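These notes are about the structure you will find just below.
One chain of protein is taken out of this complex; the other chains stay put.
And then subunit A:
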Amino acid sequence: MFHYTYDGSFEGLLTVVFEAYERKAWPTTIEPEHLAQPSMFGETVQVTTDEEKANRVWQGLKKRLSASALESLYYTYLWEQSGFERLIFDYARLVFDSPESVEGNYTAPFILQVQQIHKQVHREKHRMEAFVRFQKTADGLYYASIAPDFNVLPLIVRHFEKRYADQRWAIYDSSRRYGAYYDLQHTAFVQLENPALSPKQQGRLQTDQFDENETRYQMLWQVYFDHVNIPERKNPKLHLRHIPKRYWKYLSEKQPRLL
């Protein structure tokens, strides 16, 4: 029995794949170092992230997989639900050990599962692209806070870079406590913890930080939202299927009326 630990990074996880092949010692468990519990049975292998090794594994996968399958593996990493490391490992091993392409073989359980995870993460990414609501601050920054089910912030940055090339913006993931900040040239990932605030207020803008027109446009948006509705066609079930309640906290049109 082999228990692998790594630093929690994607490169670290790819290094685990490399080391396991090198030792021909297949992992029983793969865990991030800070979560790993000492085990009475079996051997613990502490893997140090090595960019070169990680890259060799990635290139190997690249030769055997399409861009969309590679994306699925990265999405599985961002999925962050229990067991994702094992899933990525098993998938990679199947790819390396099969003489022919395994892509699209939905009769193999973890290929199907990775495909389903891809769909879940992709949907959350798309929702964040839709439901992010920027608030303009007095110094001209457009700021939004999110708390997505999966770690999709790295996936949505490009979309917002392309769209808002001429405005400074920041998106903060309040549950993972990091954000992306675009300064008109580049986007950087930043930590912006404010020790003076309680965890619930963390990453939230206060109204006194707003641009003078911010409240007005939030209100106009609420007015528009209410008047584009056709009451005769009311369909709460369909409404909720499209915007489940857990997303309402982002949406200015779902907040108490300003008017």
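Some points to look at:
Criterion: contacts are C-beta pairs under 8 Å (C-beta built on N, C-alpha and C of every residue); 3 or more make two chains touch, one makes a residue touch a chain; residues count from 1.
Quick note on the criterion: contacts and distances are computed from a predicted model.
With the options "Phosphoribosylformylglycinamidine synthase subunit PurL", "Sn-glycerol-3-phosphate ABC transporter ATP-binding protein UgpC", "FAD-linked oxidase C-terminal domain-containing protein" or "Putative DNA modification/repair radical SAM protein" in hand, the undepicted chain maps to the protein name "Putative DNA modification/repair radical SAM protein" (source: UniProt).
Screening A:2, A:21 or A:131 for touch with the missing chain picks out A:131.
Residue A:238 is the one among A:35, A:67 or A:238 that touches the chain not shown.
Residues of subunit A in touch with the missing chain: 102, 104-109, 112, 116, 126, 129-136, 142, 144, 162-167, 213, 216-217, 219-221, 223-225, 227-239, 241-243, 251-253, 259.
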